[in-house]
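For this view, one protein chain was removed and the others were kept in their places.
Then we have subunit A:
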Amino acid sequence: MNEVTSLLARALDGEPPPELTTDDVLRAGRGRLRGRRIAAGGGVAAAVMAVALGAAALTGDGSGGPDPTQAAQPTLPPSTVDSAPPGPSLPLPPSTTADPRYVPHPSRATQLTKTITGAALLPGTINQDLVFQPYNFGYTAAVEVPAGGGRVNISIYQPGGQPPSSCLMPSPDAVCDTRVRDGLTVYVGIAGPGSVSARTVRPDGTWVAALAERTSPAVTVDALVELVTLPGLALR
């Protein structure tokens, strides 16, 4: 099976740098959500219209009545038009558009690399290969682990949102837990030896997330908890 995995990995040779960004995905997601709301609003409006038409037909004078489409107009109170779910025609929430995002700098990426590699919490080769780079509104570092096809990904950024409250370990069988270290709540996920995650939010709003998948030598959850709570990772 590993040979087939290696074979498939060969198909990825020459992988170009990604053009798709998190912002692109967020925009597409918001667009799809707005489309859903418009569709739902249209459904509600259609249902209201159908009820109004039915009511007009049933309460007619029995002489054949007016054209249902004409009867519908006075029957529909103005408020029914407004009863469609808000959202489609509204601007994005102020918290989304007005949030001043953190602007990453290469020099800060270098500092973060030194801070984390200096702590030497990860196995030797993984720790050595760790290099942070600016990415969207923060920094990220990813290291491929050839043995077992695993990887380590660490993200440090300032989204300005609420603290995370769920386990994001990418496995349906992951065990999610909460730890507290240096006064910080750390959400951890454990999917097996070498496959662990940890993330926390700093008092200044900086999020620090670390994910290890199929790592060998295995990255431990204790190491990731210590890593995400290291001093010096706050971005503001």
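As a working rule, a contact is a pair of C-beta atoms (placed from the backbone, for glycine too) under 8 Å apart; a residue touches a chain by one contact, two chains touch by 3 or more; residues count from 1.
Note that contacts and distances are computed from a predicted model.
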{"item": "Protein that the absent chain corresponds to, by UniProt name, given \"Polar amino acid transport system ATP-binding protein\", \"Heme exporter protein B\", \"ABC transporter permease\" or \"RNA polymerase sigma-70 factor (Sigma-E family)\"", "value": "\"RNA polymerase sigma-70 factor (Sigma-E family)\""}
{"item": "Residue of A:5, A:128 or A:178 in touch with the missing chain, whole complex considered", "value": "A:5"}
{"item": "Contact footprint on subunit A, counting only the chain that is left out", "value": "1, 3-5, 7-8, 10-16, 18-20, 22, 24-26, 28-33, 36, 93, 95-96, 99, 101, 135-136, 138, 140, 142, 149, 151, 153, 155, 157, 159-162, 164, 166-174, 176, 189, 199, 207, 209, 211, 214"}
